[in-house]
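Just one protein chain is left out here, and the rest sit where they should.
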Amino acid sequence: MKKLGIMPRTYLAAVFVILYAPIFYLIYYSFNSGGGMSHFESFTLEHYQAVFQDTRLLIIVLNTVIIALLSALLSTTIGVIGALAIYFMKNKSARQTVLSLNNILIVSPDVIIGASFLILFTLIGVKLGFASVLISHIAFSIPIVVIMVLPKLLEMSTTLIDAALDLGASRKDVLTRVILPYIKPGIFAGFFLALTYSLDDFAVTFFVTGNGFSTLSVEIYSMARTGITLTINALSGLIFLITMVLVLGYYIIGNKAKSPQGVKK
Amino acid sequence: MRGLISSAFVIILVSGLLLFTNYQLEHKTGRVGKDTITVYNWGEYIDPDLLKQFEEEEGIKVIYETFDSNEGMMGKIEQGGTAYDVTVPSEYAVQMMEEKDLLLPLDFSKIPNVTHIDPYFMNLPFDPDNKYSIPYFWGTVGIAYNASLLEGQTFESWESLWDASLRQKLILVDSAREVIGVSLNSLGYSLNSTSLQELKEATDKLETMGPNVKAVIGDEVTQLMINNEASVALTWSGQAADMISENDDINYIVPEEGSNLWFDNIVIPRTSTNVEGAYKFINFMLDPKVAAQNAEYVGYSTPNTAALPFMDEEITEDERFYPDEKARENFEVYENLGLETLGVYNELFLKFKMGLR
Partner (left out) sequence: MRSKNPLRFIYATPYAAWLLLFVLAPIAVIVYYSFFDLSGHLTLANYRNFFTSIYFKLTLSSFWYAFLITFFALLISYPTAYFLTKTKHKQLWLLLIIIPSWINLLLKTYAFIGLMGIYGPINGFLEAVGIGNQQILFTDFSFVFVSVYIFIPFMILPIFNSLDKINPTLLDASKDLGANAWVTFKRVIWPMTTDGVKSGIQVVFIPALSLFMVTRLIAGNKVMTLGTAIEQQFLVTQNWGMGSTIAVFLIIFMFLIMILTSGKKGGIIK
C-alpha cells in the first residue's frame, strides 16, 4: 500500500478538525471560571470537582453507559440473526418487504417511536424504568445493525457456503467458521452504530422512562430551559478522555497481541 | 468467532461491574428505601440547598426529576407507570390535567402556609378556588432588548416590533400563543380570542413582521442575548431576569397594550404514592423564608407576599418583574381554548414560520 499524498492528508486532517471542533470547544470552556460558553475568564478546575461531588449525576452517567453497552450488545445479536434470516429468505418480494419494515424505525421521528412504545409498554404492563428503556434502545438499534450486516452477507459468495457444505461441514460449522468471520466487520460496525444511537437518544428515552431512572441526554435536555451548566461540559470532557484512552489502549493491546484484525470496526 | 464471543463477554463483564458500582452509589445516597417523595419539576427550577434542608427537617428523601415541556410531563403522568408526588404545570396545563382527572384536590388544612400567597394570584379562572393548584412562580411576556446594540429604539408599544430598523434582528419564542399574542395585543384583541376573523387579521399582520425575524427559537435565546449575539427578543419575564443578571445592557419591558400573565403551579398528581410527604413538601416550599431563598435562586417572581420582605429590595421593587396592580390591569391569563382552537393557532403559526426567510 503506498503512502498517502499531501492532498489526501490535508483533506483527512480537515475532516477530523471539523469533526472534533465542537468537542474541543466544549472542553475548552469546561475550564472557564465564568458561567457560560463565551468570554473565557480564567482557568479553573471547579467544574471537574463538581462532577465528582454530584453523585446523582454520576449515577445517571453510569445508567447511560450500562444501557448503551447492553442495548448495543443485544441489538447486535438480534440484528445479526435478523440479517441472516433476511439473507436466507427465498422469496424476493417478501425479502424486500421485511427489509422495508426493518427500516421503518430508522426513518420514524423519535417522538412517534417514543409515544408508540409508551403505549405498547403500558398495554403489556412493563414497569417504566431500566427495563423499558433497555428494551426500547434494543428495539430502535436493531435495524441499523441489520443494515450494516446485510451488505457483508450479500457480497459473500454463495459458493463459499456450498463448498463448506460439500466438504461435510455441519450447519453450525458453516455459521461459526464461514459466515460469522466473514461478516465480522459488519457486526462491529453495527455494534458501534447501535452504541451511538443509544448514547444520543433523548426523545424515546424520555417517553419510556419512569421515575427513578434517567439518562444523560434526558438530563441535558431538561436543563435547557435554564441553561446548561459547565459541569456538563466538564463531564463530557471526562467521558471523551476516557473513551479516547480506552480506544487507543484497546488498539495498542490488540496490535501487540498480533491480532490479525487489529481493532474491530 | 472467538473474537466475537470474547468481545461480548467483556461487554457483559463491564456492564455488570458498572451496575454494581451504580447499586453502591444509590445505596450511599439513600435513594433506595426509606420515606421518599418524587418531585417532578422543570430543570433547575428549585434551589438544591432547599431540597437538602427539607430532607433534614422532615426526614423525607426527595428524588428530584425534571421535564422540559408541560406536554411531555402530562404524557408521562397520563400513561401511568410513574409515581410522581409533586409536579409543576403551567396554568393551561393545570386545566388540561384537571379535565383528564390527573390531579388530587388539595386539602388546605395540611398546607397552613398557603395564607402567604397574594390573594391576587388565588382563585384564577384556570383553577377556581385553587381546588388543585397553588401558584409557584409567575410572570409576564414582554420584550428583552440590549440598548447598546440598538440605535435608540424603544419598546413601549408592541407596534415597535414591526419597525423597519429591526430588520433581521428580532428573536421570537417558538410558541404559537405568545407570538400570535403579540399581534392580537397590538390589534387590541383578547389573547384568548377564538374568532377566526380576529386570528386571520392577527396572522396577516404578523406576516408583515417576517423580514424582522432573525430566528424563532426556545430557551437558547437567553445565551444569545447574554453574549450580545442578539439584540431584541420576545420572551418570558423569568428568562429576561436570567439575561439581565448576566448582562447589564439588557432591559425588559412589557408593552402598554397588555400582555399575558402566566403561572407555574404546584399540584399533586393522582399517581402520588406519598400524599402526606407531598403536602409536607408543598407547605415547606410556601414557607416565607424558603420561598424567598428559592425566588432569589431561580430568579422568577414569587407570588408569596410574606417572602418579599426577606428578599433583596432591588428585586422586589423592580416594576419590571413585580408590576403594581395598575400595570396588571392589562394582563390576561391564558384560558384553555380547547385542542381544536389550539390546533388553529399552531397551524397559523406553522404557516408563519414557513414564510420566514
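Should a chain be cited, it is by its letter among A and B, assigned in written order, with residues numbered from 1 in that chain.
What we mean here is this: a residue touches a chain if its C-beta (ideal position, glycine included) is under 8 Å from a C-beta of that chain, and two chains touch if they have at least 3 such contacts.
Here the structure is a predicted model, which means the values were calculated and not measured.
Among B:176, B:199 or B:232, only B:176 touches the chain left out of the display.
Even with one chain removed from view, subunit A keeps its contact list with that chain: residues 1-2, 4, 8-9, 11-12, 15-16, 18-23, 25-26, 29, 37-38, 77-79, 81-82, 84-86, 88, 90, 92, 95-96, 98-109, 111-113, 115-117, 119-120, 139-140, 142, 144, 147-148, 150-152, 154-155, 158, 161-162, 165, 171-172, 174-175, 179, 185-186, 189, 192-193, 195-196, 199-200, 202, 216-217, 220-221, 224, 228, 232-233, 236, 239-240, 243-244, 247-248, 251, 261-265. One chain of the complex is left out; on subunit B, the residues touching it are 69, 71-72, 168, 171, 174, 176, 214-218, 220, 223-224, 227-229, 339-340, 342-343, 346-347, 350-351, 353-354, 356-357.
The criterion applied here is as follows: only the chains that are shown with their structure count from here on.
Within the complex formed with subunit B, the subunit A residues making contact are 35-39, 55-56, 58-59, 62-63, 65-66, 69-70, 72-73, 77, 115, 118-119, 121-122, 127-128, 176-177, 180-181, 184, 187, 206-207, 210-212, 214, 219, 221-227, 259, 261, 264.
Residue ranges of subunit B in contact with subunit A, taken from their complex: 1, 3-4, 7-8, 11-12, 14-15, 18-19, 21-22, 25-26, 28-29, 31, 38, 40, 42-45, 63, 65-68, 72, 75-76, 79-84, 218-220, 222-223, 226-227, 242, 246, 298.
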